[in-house]
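Please see the structure below; I have some questions.
Every protein chain of the complex appears in place save one, which is left out.
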Amino acid sequence: MTSEPANAKPPLRVGIAGYAFMGAVHSQAWRNAGRFFDLPVEPRLQVLCGRNRANAEAAAAKMGWAEVETDVERLIARDDIDVIDVCTPGDSHADIAIAALEAGKHVLCEKPLANTVAEAEAMVKAAEAARARGVRSMVAFNYRRVPALALARRMVADGRIGDIRHVRAVYLQDWITDPEAPLGWRLQKERAGSGALGDIGAHIIDATQYLTGQQISGVSALTETFVKERPLPADSGGAVSDLAGASAGAARGPVTVDDAALWTARFSGGAIGSFEATRFAAGRKNAMRVELNGSKGSLAFDFEAMNELWFHDHTEDAEYAGFRRILATEPGHPYAGAWWPPGHGLGYEHTFVHEIRDFATAIGEGTDPEPSFADGLRVGRVLAAVESSAANDSRFTPIAEAS
Amino acid sequence: MTSEPANAKPPLRVGIAGYAFMGAVHSQAWRNAGRFFDLPVEPRLQVLCGRNRANAEAAAAKMGWAEVETDVERLIARDDIDVIDVCTPGDSHADIAIAALEAGKHVLCEKPLANTVAEAEAMVKAAEAARARGVRSMVAFNYRRVPALALARRMVADGRIGDIRHVRAVYLQDWITDPEAPLGWRLQKERAGSGALGDIGAHIIDATQYLTGQQISGVSALTETFVKERPLPADSGGAVSDLAGASAGAARGPVTVDDAALWTARFSGGAIGSFEATRFAAGRKNAMRVELNGSKGSLAFDFEAMNELWFHDHTEDAEYAGFRRILATEPGHPYAGAWWPPGHGLGYEHTFVHEIRDFATAIGEGTDPEPSFADGLRVGRVLAAVESSAANDSRFTPIAEAS
Amino acid sequence: MTSEPANAKPPLRVGIAGYAFMGAVHSQAWRNAGRFFDLPVEPRLQVLCGRNRANAEAAAAKMGWAEVETDVERLIARDDIDVIDVCTPGDSHADIAIAALEAGKHVLCEKPLANTVAEAEAMVKAAEAARARGVRSMVAFNYRRVPALALARRMVADGRIGDIRHVRAVYLQDWITDPEAPLGWRLQKERAGSGALGDIGAHIIDATQYLTGQQISGVSALTETFVKERPLPADSGGAVSDLAGASAGAARGPVTVDDAALWTARFSGGAIGSFEATRFAAGRKNAMRVELNGSKGSLAFDFEAMNELWFHDHTEDAEYAGFRRILATEPGHPYAGAWWPPGHGLGYEHTFVHEIRDFATAIGEGTDPEPSFADGLRVGRVLAAVESSAANDSRFTPIAEAS
Partner (left out) sequence: MTSEPANAKPPLRVGIAGYAFMGAVHSQAWRNAGRFFDLPVEPRLQVLCGRNRANAEAAAAKMGWAEVETDVERLIARDDIDVIDVCTPGDSHADIAIAALEAGKHVLCEKPLANTVAEAEAMVKAAEAARARGVRSMVAFNYRRVPALALARRMVADGRIGDIRHVRAVYLQDWITDPEAPLGWRLQKERAGSGALGDIGAHIIDATQYLTGQQISGVSALTETFVKERPLPADSGGAVSDLAGASAGAARGPVTVDDAALWTARFSGGAIGSFEATRFAAGRKNAMRVELNGSKGSLAFDFEAMNELWFHDHTEDAEYAGFRRILATEPGHPYAGAWWPPGHGLGYEHTFVHEIRDFATAIGEGTDPEPSFADGLRVGRVLAAVESSAANDSRFTPIAEAS
């Protein structure tokens, strides 16, 4: 009782599926969103769902969930749950999300929305049907909620950089540079769908479409798997087995996903773009970078310095112009006013707190949160086009419009 | 009930005095420390204390405190409180902390420890007496808990930069650059003790003594108040009235504290140092910066990019040497392993979560947390010497040893 | 007489064709190389050649050339010339260089080597024939002579970053962002061959092949001309009319070259690469950037901070690793020892001084300077493949091997 706010807001009872990396950070977000933002509902961390009861109970205790379920169908069937938060690997997203929507639960689904376009299409269909009944859905592209990137979006929408000509986006990591890093589920096609492409490439696809307000209309791509075979993990039971921390076993298996993906793109509004997603950029830990060049200015961002947005105003006298470092911590910056004084930066998890803030607010106010499942499908179509182009001599591959 | 971990740890029942900026961030830390660190006790946010009941109740609801008191003596007298967390202005620290310690409560006290050396000495005496009875006390220099700075300390202690010759520390802000910024309590000597010096200068004094493992043995100082008179705040009742956000009223009053303080220093181990604290560095939002140059290398830090530590290894071949950017987010870095994968940075509030982690752990394990009140007094003596030197023609002023 | 060194070195009598931007910087290099490097020959600035006698004479006086010719054939026919330095637009390179080589003159030719692969092939043939007679030729990819990049090459060759997996190269400028910037010869296909691609893209092709020691084996490309029509220049007679400084006239003409080119690439040694050349990156003035990620480390460079090389050593303990800034000004760094003490940086023109140093040294010592015309042809083949792929739906286009 002690840490609950004493107000009369309607509760929003959440059930979460999965408790590894994404589950942990979503839990933190559900616990904290109401402390810093004035939500129309009161989130309750009701049920954590995981197959192994002992592990799930330990996780629930650690992360603050009241109860545990070991079967996701039972979770969905519960009357006392309003929201299903899907934090499982991509191959299970469609089943869980569709069942939850059909059961009238609002759904927050981790990215990528699904491992295949067909699954994503089915999810969009389910989301649209549910929407007609007032049920909300959102896909969890958390980078939209980095204050610096939300500010960038606002500046683009305000016309501050004019017509966008160039998009330059990379997502660089190095956690499997070592050929002996174990072959976790993220390196297995049947679980993860794709490799760097779907895991981190999906983020820069969504982010650039969001920032520019344009859709990617076609891509030309090249993918590579540098290390073809890796040791299988010694133990896959732990909560962080999807990450580099897992230890390697003696047996080896084939890597069935891309280690890196490169693509060029055209955008619906005339911009052209260059993209790269890799887990082999030694020394780059989480370099999700975007630069936009427009007719009136430019914007640049690097998640490794996530509180900074770099802005060049090309309408100024060239003698006094240059890229400036805006610390995205001013009271008027998106999300920032709820936190600390200027210059007192935020961290990775705050992007999820902001996500929950927006999701819970939309539910409470009866509006549609963004990015929608349709946005997630759009990203999925680009991912599919990248893979298709890469398999087809890098030929330029237009993005199919939604049917 | 929902968000409490189900374990059998002994509770640690906290009463907090003050709920403005520091109260808010301490609350966040108390709520979250047990979620990410395995504490020997279970913190409970029991009572928030503030003079205005309505404001205090609103704050308690927002920040997750179970109850409210409006009188700090009553708070201290309660049997169901184990810890008093002092987040009030500096002029009340001594009274509250001493009473709490005498009542057997563990005390966490915000910095500066007190507004005068005499008060700080009394607090140290009370802390030492309490310590004999197993009662713990700590002063809240949160910058020691920035992972990058804790890593820097470890590297210095490991001899990685050799004998330290130079310390270069500044704390630059710009929130009262505007002469019309209102005259809040932080600009009044009787409440705040001093201006930039005690508010932010105290941090770089503690941080450099901590990082070097040396004490400042003397200083030569110069202080300045650029804007002598300011509008009094329109309303001082709000929770964030101590910050720039407060609005100005029509009446004006004299600024009785320094706007900026500069000093040079000698350290007990032979290093020399340059220090600056100011609220007039236009464009610098929270630039708490430290650089150390030693015989074997150098370290540099800027809180505006708090996840980075810059290290130069001077023992390397000069052709391949240079300042390197260590992202202090590796599993083996201090505190970082409890959070997210490499490259997924932390924010300002995490320094307080780490502080609570260390304080609660020390209480649970029956050890003495650091920095102690004696450490806080040492900082206070340096602050006093800075003021004394500044008032005495900048003459070099040795730091009096504790009696 | 006064400024000539009094030594007995054989003179190297130079005739230069062209005196605009490239002519000016080559002149500076010829004048200065012998002052800082111990050359086996003594460069003499003998003849400057330009069609307009008055302009040429003014340029010769300004830049220190002893005489003027207005006809390049006469220049080549002179007995008192040992070297022809080709600084004219690309459409004249083949004619001048081949005639000069056949006349027994050593040839330094600006990049791109030629506007077409056929011309470049003829030039290589002429260079190889001349070589048999002891006549030297070199193509002027000056970025190889940036000390930081020469150091990077040395580090790659020494195995310091292991097997290279990723190449990431951009060359970003913004000088024609303004749609009213005039249509100079660099925007006309018949003079320039291509746009950003050949002008600046050529540099990053050569630089990455040089740095990696690998050849680009195929590309997939996309090009764009954002501004289709521009004002014709008011006056094209001036020495810097090829640059943004030219003023616009009233008439307009079509832009017949690319404004930007993007391509992905595969390298002969297994690396994959991402490339971009553009003149529309608002705020980027001369951002020639290269990053290499290898199995043991990474290197990064940006010409806008040309004295810095960033190096990440991935073989170090991850807790102490990070990108370090090497100032490429140490005595043991390539070229740097001839200049100033550490930390006293060099500028753009020094890359040309180093180029002349290497070219003159090779001539004096009777060795083959690099990059050879064959290297220039290799770059030309990549440029052609980029254009071909861009015209063919971005299809992956292998680079034809030299016949």
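Think of it as A, B and C in the order they're written, each chain with its own count starting at 1.
One rule holds in what follows: contacts are C-beta pairs under 8 Å (C-beta built on N, C-alpha and C of every residue); 3 or more make two chains touch, one makes a residue touch a chain.
Keep in mind the model is a prediction, meaning the values are calculated, not measured.
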Chain not shown, its touching partners among those shown: A, B, C
Selected residue (touches chain absent from view) among C:178, C:349 or C:370: C:349
Of C:180, C:229 or C:304, the residue in touch with the unshown chain: C:304
Listed residues B:21, B:37, B:141 or B:263, member touching the removed chain: B:263
Contact partner of the left-out chain, one of B:42, B:57 or B:224: B:224
Sites on chain C contacted by the missing partner chain, in the whole complex: 1-7, 21, 25, 28, 31-32, 35, 44-46, 60-66, 173, 175, 243-245, 284-287, 303-308, 327, 329, 331, 339-350
Contact set of chain A toward the excluded chain (per top definition): 151, 155, 311-312, 318-327, 330, 332-333, 342
Chain B residues touching the omitted chain (full complex): 161, 165-166, 168, 170, 172, 174, 177, 179, 220-222, 224, 226, 260, 262-264, 266, 270, 272-274, 276, 278, 280-284, 291, 293-298, 312, 314, 321-323, 389, 393-396
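Here is the rule we use: only the chains that are shown with their structure count from here on.
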Contact graph of the chains (line, ring, star, complete, other): complete
Most centrally placed chain - per-chain CA mean versus overall CA mean: A
Distance-maximising chain from chain B - centres being C-alpha averages: C
Centroid distance [mean C-alpha coordinates] between chain C and chain A, Å: 42
Gap in Å, rounded to a whole number, between the CA centres of chain C and chain B: 55
Chain B: positions in contact with at least two other chains: 327, 342
